[in-house]
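All protein chains but one are shown at their positions in the complex.
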Amino acid sequence: MQGIVFDKVSKQYKNAAAPAVNQVSFTVDPGSLVVLLGPSGCGKTTLLKMVNRLFEPSEGTIYLDGVNIRDMEVTALRRQIGYVIQQVGLFPHMTVAENIALIPSLLKWEKPRIQSRVDELLTLIHLDPLEYRDRYPAQLSGGQQQRVGLARALAGDPNVLLMDEPFGAIDAITRASLQQEVMQLQNQLQKTVLFVTHDVEEALLLADKIAILKEGALVQYDTPWNLLTNPADEFVRELINADDRIRQLTVLKAKDVMIKPSHHEQVLKKVQQRTDLRQVLSLLLSSPNAVVAVTDSSGKVVGEISLQQLVLE
Amino acid sequence: MFTNLINTFVLAWQYTLSHADEFILALREHLFLVTISMIVGILVCVPLGIWTARSKRIATAALNTVNTLRVIPSLAILFLLIPYLGLSSTSALIALIVLALPPILINTDAAFRGISPAILEAARGMGMKPQQILFQIEFPLAAPVILTGIRIAAVEVIASATLAAFVGSGGLGIYITRGFALYDYSILFVGAVPVALLTLFSEGIISGAQKLIQYPQ
Partner (left out) sequence: MPYFLRYPDIIFKLTLQHLYLVLIALSIALIIALPLAWFLNRHKRLSNIVMGFFGIVYTIPSIALMIILIPFLGLNEKSVIVALVLYSQVILLRNILTGLDGIPKTTIEAANGMGLSTWQIAWKIQLPLALPVILAGVRISAVVVVAIATIGAKFGAGGLGTLLFDGIAQAGRTDKIWTGAIIVGLVAFSLSRLALYLEKRFSYPV
């Protein structure tokens, strides 16, 4: 699998002064989650929609797994790509099960396979199949609707997922839990995901890499850590608030900075290796000797972190 | 007053029985006029309504024409067309079709316009072909409003088919013209009551159909 490749992609509307997307080139590695981040009108949604050809580029090419998407038949292309939008767009006259089953039936899967796929996906998004299969969208909360939207996008087991500000219309509390679910799903399923948002926190939380767009052009494409420590220009620095050290800590995990455990006779507070450094800092500030031990998922100590280290990082 | 009513009913019933064959013929003619004009109206206006919902140019032209028609009483439209088309069942039929067009067109147009763009975008993005979207998504969602338009048109057509008798066509209206000519209320009833029952019946059937396709909102 070769992921998604953007090669000098541009989109110019007829009566517009400047291009909506201007010579954007970058590669999305397979299995990674790339966030398209930028202010309103920067072209991130336009760029996203060129991948499933809801818009066609004026210039440039987009490759999906090495194939020029313009060489594929449009509906066939779209059936291979999961698409989640902000307003969800669940079909109100179909049950949850029918909504999710739509793509598999378009792909002509056999009934039993579709059935079990629907149940599998409902379980994956933490909705009990027996209870939710036959419900209608109007009977679901906003958060539940969007989770069904996600399940519907994953139904055909696509390699690629396009998400256009999927949590923009959802309340903050539900949004946080949905973000966690997306991270979990991504750990499990390892899809190639393009995720559009204007929410910097969301971007830093979810992304393996972030493509920052401004007025149609790609300004910087890098990991969250690199963006925070080496912003390409003033615009990026201000956008992600790169100077905020505490923000930098949130994108690092304990395992990224821990050192070998020295023998400490004291009993140290423990953190999991996947915990982000902001939480580690919080713990350190309440630890008597300003050192904590880092453990793996089984509880075995694999390293330690001291406050000194964080100051020097 | 009420004895008057009951008397008229009884007389009307007797009249019907004594003119049974003529009555059945009139009823059949009436139903014929109604069914044909409704079918043609639906076959013309549903596709047209889909077209107007998608194309601004066509929409303004078609909807303006239809809205002007609505202000003119059906009686007037009927009477206007007949002299040019001649006194026959065919001309009555054409007039009825013209009367059926506005509600069906306006409602089909509104129904298709009213479908949330997010739903259509999701359907396109998922890789559904245009005909699949039309038949599996748009039509089911538009159906309730289209059925309302058909309901309104049906009532309009059944009523106007009655008036068609004034222009020499058949149908239950013959009893109304006759009743006015002979100044006999009971004959008027022979025409009026079945027509009223027909409209109630068609309302009932179409409302029932709407309830069947309802989904939780």
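Read from first to last, the chains carry the letters A and B; within each, the first residue is number 1.
Quick note on the criterion: contacts are C-beta pairs under 8 Å (C-beta built on N, C-alpha and C of every residue); 3 or more make two chains touch, one makes a residue touch a chain.
Note that the coordinates shown come from a computational prediction; the quantities given were computed from them, not determined experimentally.
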Can you list the shown chains that the absent chain is in touch with?
-> B
Determine which one of B:33, B:46, B:66 or B:82 touches the chain that has been left out.
-> B:82
Answer key for B:52, B:74, B:91 or B:108 versus the chain not shown reads B:74
What chain B residues would touch the chain not displayed?
-> 1, 4-5, 7-8, 71-77, 79-80, 82-84, 155, 158-159, 162-163, 166-167, 176, 179-180, 183, 185, 188-189, 191-193, 195-196, 199-200, 203
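Definition applied: only the chains that are shown with their structure count from here on.
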Whole-Å gap separating chain A and chain B, where each centre is the average of the chain's CA atoms = 54
As the complex stands, chain A meets chain B at residues 52, 54, 74-81, 83, 85-93, 102-103, 106, 136, 138-139, 149, 152-153, 162
Chain A-touching residues of chain B, taken from the complex the two chains share = 116, 118-129, 132, 137, 140-141, 215-217
